[in-house]
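Read through the structure below, which is laid out as structure tokens, and then see the notes.
The complex appears here minus one protein chain, its other protein chains still in place.
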Amino acid sequence: MNIKKLLTPFTAWGNVTKDPVTIKDPLNERPGADRYRGFHRNDVEACVGCGSCEDICENEAIDLMPAKDTKDGDSGLRPMIDYGRCCWCALCVDVCTTNSLTLSNEYTWISTDPEDFRYIPGIDKKEWDNNNDKGWKKPEPNYEFYPLKRIQPSHLSPEDRSDSFIEMMHGYSKDQAMQEADRCVECGICTATCPAHMGIPEYIKAIRNDDLEEGLRILYDTNPLPEICGRICTHKCETVCTIGHKGDPLSIRWLKRYIADQNPSERYKKILETENLVSKGKKVAIIGAGPSGLSAAHYLVQMGYEVKIFEKLAAAGGMMRYGIPSYRLPYDQIDKDIDYILSLGVDIQYNINVGNGEGEISLETLGNDYDAVFSGTGLHLGRSTGIPGSDNKHVYASPDLLRWIVEGKEFEVPENVVVIGGGNVAMDITRSMARLQMKKYGKVGVITTALEGEDKMPADREEIDEGREEGCIINPGWAPKSVEIDSNGVPTGLNVVKCHSLFDSEGRFNPQTDEDNKEFWPGTMIIESIGQGMDISYLDGKYKDQLEFGPRGRVQTDEYYQTGLPWLFMGGDIIKGPDVITGIATGHKAAVGIDRMLNPEF
Amino acid sequence: MNEDRSLYPEHDENGKPIIDLESHKFLKLWQGPQHPGITGNMSLELTVSGDEIVESKTHVGYLHRGFEKLLERRLFVQCMPTSIRLCVAEPDPNEYIVSTAVEELGGIEIPDNAKWLRMLSLEMARLQVLLRGVPGQAGTFALGLGYQWGNYLRDLILDSFEELTGGRVYHMYIIPGGVRGNLPEGFKGRMLEKLKLIDEFVVKIDKLIFQNVVFESRAKGLGHIPKEWVDKYGVYGPAARASGVMRDVRKTNPYLNYDQLDFEPHVTTEGDVYARSVVRYNDLQMTVDMIRQILDKMPDGGDIRAQTPNVLHWKIPKGETYVKCESSRGEYGMYFVTDGSDKPRRAHLKGPSYTHANALLDKLLINANIADTAAIMVSLATCPPEIER
Partner (left out) sequence: MQKGINNLIEKFGASDLVERRSGLSFITVDQTKAVAAITHLKDIDGYTVLSFITAADWIEDGKMQLTYMLNNPAEVAEIAIRVMLERKKEAGESMETIHHLWPNAKKWQQELKEMYGVDFPTSPGVNDSFILEGWDDMPPNRRDFDTKQYAEDTFFPRGGRVTHDPATYMREQLDPKDPQYYTKKKKKDINS
């Protein structure tokens, strides 16, 4: 036997004099490491209850529970964790769209009641809530579970578009649409905010599955004007998109356009299963072929009503055709949507005004001839600032000019134009005039102002940026004082003063200006674009007393847009909005209301 | 007893032992499912004659959780928390093979920084296994002291894991696309301090185990695996290298940045428990050295993850692959099949224990002493969860 190998192991006795390595009081001496994955924390003010945490949890440990008030962009739900199932993998933290969910480094917690181990972090207060610097947070850098950058569709360069009314945005290619659709987390927070409650996550999923026919069916469930909305919708959905908290919101509008663009109009009836609609024999009249009227017509004809639209102008579309320039919304796309609705059997009469004058059809006649009437006559009257000189004939209202451009009416395009207004319509007229000037003079001479400051302008940011790219001067934060008029009765320009604030401390409209800080902007044409008014004079007469009027002269309706006259429903910009998608939503709901009234058995 | 034991039991013309339990010369003995030779649960159905094993049959199924089938119901990213549980003692190779399979079929190239971090976590995982496993071999002969020391050092490595990954046992660190964090501040320095302690431990272990007449006399000649059996029975990793066959995926099929490291896995020819202990003892030292090299060569921060498609509905085209890495026990692989959907069609884990603890163990235990079963099983580093998954 090897004596050395018998004795060597006894060197271990050397440890007898050494201190033990055990931690004596682990609960106090041994906190979790800085990244330790312990119990959940949630910043419930930042959380929007999108439920991505619930989706990614493979253990089904997370439930969404009502905990806050529901509002646009916030479901009011908050995640509840069941620690009987949680495995502390923290994928819920990594996927969180707002970075509100984190794990603390606390790993000891004792309770005799098992129900305690199911709680809503941030709502049910825990002692580790305030230990914000320790524990698991979404890793850095460049660690994202979904791409945060938006895929931009290609568009005409400012040089190519500045003298042209050709559509400037190109649609998505298939690859682009797939990539953009991939970014969606399918939370559906956008759905409630969309006035029409479109099935946004569902149609985006259809794009991912490359099933565009299913996509079209989903679009038509809630919106019969997808080509139009796919181009010019105010896309409130995108402002609440949860991906927007960390990155660019999804380009929901261009995705919708992609679906509509890819489906040929010949196949619509087959795809949407509307080849054999059966009539029930009841008749509905619709006043105005704008978004709300067309929407109501579409859903009513689908439900089996005979629908007739009375339209004042020579073509259908309302403000979509006569208010939106074709570089944003080409006419053939308007026609594609409208022709499909008309092809379902909707009758339409053009160039007929509803009113009490000569050659007009009266509301009373419609009320007698039809079982129900829906009116969506819209806002077509330009409002005036009322400043000195604004009554000059060279001071125009934007709706008139925009309509003239569509109708091809000849009018003088001067070298210098001043536009008053900061909304999307003001941007439309600004950029339309710039194009006309570019064609005529080879240069742009438009200056546009608004009371609001740069960051408060109501127009879409991209409209402002693109307008500037095209050479328009957009100079917000000025209040118009007077129109300067020369001896020939032609304006020479606009006097403006700096505007500091719009509202007083109580929130009332009360612009504060600095009279010393003034400028004079030359222009021989002044365009006012500060909002539009409605013309509902057709209500005058025997019905007026039976209707109730609210603020700004709007007729009061119930939630189905039924007025005090049971057979009269009203919707669109004259009731709500103004914008296209709200018009569509009101038309849809009014159609439901009409059906409920005429077929109460449902 | 000086009788020639090779006479019992008698064998029939096919070489099978003739075992007649009624003769009272044989005894059926169950070892397990709580067994000192393994982490996890497994049973041995032994037929013994005296204290000598004449026949052995392994029984598994005590840990079956249907992981492979569960993965078929999970999104690719959701596979991670489940798949790490395929092996408790060393979960990181699971993270690596599942992530890599997803990346390979999904066409994702990970950042270089993430490759180094993956290597670091894989080598740290090997280190913590060996810190327990090398002295643990002596523990099967009731020499438990080294095991205690090793466990303390293993705890220090788990502390490092906690700092780096946020978890001690289930790290959830490697994820499709990359890893979940750069080194925390001061990590390198603390790690190097711990490696110094392990250097001291390595010397002490040598004195305690390899300069120990008890260990030597019991381990030498025990559980002999001839070289020819390596291919025939599917022997991998340290066990194969102890029988004179070079088997190390890091060397033969370099993955991540292992080709940039300088290392030479130890190979010896004896093929017994002692040889396997020596190989793993050398592996322990080699791992310490490799961690030093990794810490030295890896970039100082950088990107940790490549952008993948949205993990909530990441679909991978139809395809199949086999991804493998070297775990502390040997080749550890994942056969992964995708079908164009957002979930795997099939995920099959291939761990060395499957072959080690089944047909091979049954063979090795014949003529062994009852008291030596644990030593043989530990020397093969049996991990039952990877057998039944």
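Things worth noting here:
Read from first to last, the chains carry the letters A and B; within each, the first residue is number 1.
Quick note on the criterion: a residue touches a chain if its C-beta (ideal position, glycine included) is under 8 Å from a C-beta of that chain, and two chains touch if they have at least 3 such contacts.
All of these numbers come straight from a predicted model, not from anything done at the bench.
Only one of B:76, B:96, B:141 or B:233 touches the chain withheld from this view, namely B:233. Looking at A:42, A:176 or A:302, the residue that reaches the missing chain in the full complex is A:302. Contact with the omitted chain, checked across B:151, B:217, B:285 or B:358, is made by B:358.
Contact with the chain not shown here comes from a single listed residue; of A:12, A:46 or A:65, that residue is A:65.
Checked against the full complex, the candidates B:35, B:115, B:250 or B:350 give a single residue touching the omitted chain, namely B:350. Within the complete assembly, residues 60-61, 64, 66, 68-70, 72-73, 104, 231-234, 245, 247, 252-253, 319-322, 331, 333, 335, 337, 339, 345-346, 348, 350, 354-355, 358-360, 388 of subunit B touch the chain that is not shown. Listed for subunit A, the residues touching the missing chain in the whole complex are 49-51, 54, 62-66, 70-72, 75-77, 82, 84, 187-189, 191-192, 197, 201, 221-222, 273, 277-278, 299, 302-304, 559-560, 588-589, 591-592, 595, 602.
Please note the rule applied: only the chains that are shown with their structure count from here on.
Centroid to centroid, with C-alpha atoms defining each point, subunit A and subunit B lie 56 Å apart. Contact residues on subunit B toward subunit A in their complex (touch as defined above): 74-75, 77-78, 80-82, 143, 145, 152, 159, 162-167, 170, 172, 178, 180-182, 184, 204, 207-209, 211-214, 216, 303-305, 307-313.
Within the complex formed with subunit B, the residues of subunit A that make contact are 1-2, 4-6, 8-9, 11-12, 21, 32-37, 52, 55-56, 58-59, 87-91, 94-95, 103, 136, 139-147, 182-186, 205, 208.
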